[in-house]
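A single protein chain has been omitted from the complex, and every remaining protein chain is retained in its original position.
Let's look at subunit A:
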Amino acid sequence: MLCRVADSLHWMSRYVERAENIARFIDVNQVLSLGGVGVQWDPLIFASGDEKAYNKKYPDFSRENVLRFLLFDREYANSVVSCASRARENARAIQGELSMGVWHAVNRLYLRVRDGARNAEEVIANPNFFLERVKRSCHQVMGVSNATLSRDEAWQFCHLGTLVERADKTSRILDVKYFTLLPNVTDVGGALDVVQWSALLETTGATHMYRKRHGRIDPRKVVAFLVLDEQFPRSIRYCVEQAEDCMRDIASSTAPGDGPLAQIGEMSVRLNSIGADEIVDTGLHEFIDDFQRRLDSFNESLFEAYFHVPPVLPYVPDGAQSQTQSGPT
């Protein structure tokens, strides 16, 4: 597969996953805000990791400003509208590698978001319907990908994108919410508002699955569930293990080095060998910080190994092969 194509496949699904996550984050906050709980909107910006970009343009963390930024700001690369059009741009460039169904689903997602952006004020006033459509459209892309793509290299790069993005978002939301809820580790297990912890689960789409597994809301169990659960598809461990499988399939069929595979393998080992108590006691924030660093470094070596296309080099005629690109084997 062309390096450029692998890159586009990966980013197409990352952007779809990202759009879905943002929509879900907003949806949960929006619903919470209706319950009379003192809901803040700034954590959503902190979770995005883009507070600098936000602060440059917006004076405060009002609901309207946060929604405008996260949903419709075209200058902001990670807004829903930007994610949807980037997902589509990537998909359009590589339509040939996708099934028709996937392309149509990505195109539909883009059209739905674009329609929303045309009525931005209306959506901001009453976002539920729009957010539902975005989430559903994103799920359609994933569903039709699952149902129609061969489990070949194209799929692996797609799937890897989803998993990496998902692990990243779960860890960020956990970090931010944890800080908002629990500025102090000693507070763990104290009298906490169940509504707030439920909201954390809801934000990661985990409430029902958590309840099935652990029943009552318990902070340590929530951490255990979102970081270490073996079966929940948004837990960090689940994503990393699946990503490792993807990497193994990709690496076994390709030439480039084992950098990214080794790195994801290390992450997986670490998540396998640690317990929730250890994480909470030594500091969830520190744990997540470390995870984020490893994830960044994995992404870099993934790029180097598979996606990187060297810039066009000056051509040296007459068979003087001084080009640095790797030659035929």
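Keep in mind that, in the parts below, contacts are C-beta pairs under 8 Å (C-beta built on N, C-alpha and C of every residue); 3 or more make two chains touch, one makes a residue touch a chain; residues count from 1.
The rule we apply is simple: contacts and distances are computed from a predicted model.
Enquirer: Quick one: find the hidden chain's UniProt protein name among "Circularly permuted ATP-grasp type 2 domain-containing protein", "Cytochrome c oxidase subunit 3 family protein", "Cysteine desulfurase" or "Pyruvate ferredoxin oxidoreductase beta subunit".
Expert: Hidden chain, UniProt protein name: "Circularly permuted ATP-grasp type 2 domain-containing protein".
Enquirer: Among A:D42, A:E89, A:D245 or A:E266, which one is in touch with the chain left out?
Expert: Answering carefully, the residue with contact to the hidden chain is A:E89.
Enquirer: Among A:N107, A:S145 or A:S198, single out the residue that touches the unshown chain.
Expert: Residue touching the absent chain, from the options given: A:N107.
Enquirer: Need a quick check: the contact residues on subunit A for the chain that isn't drawn.
Expert: Given the touch definition above, subunit A has residues 1-6, 89, 92-96, 103-104, 107-108, 111, 153, 250, 253-256, 306, 309, 312, 314-315, 317, 321, 323, 325-329 touching the missing chain.
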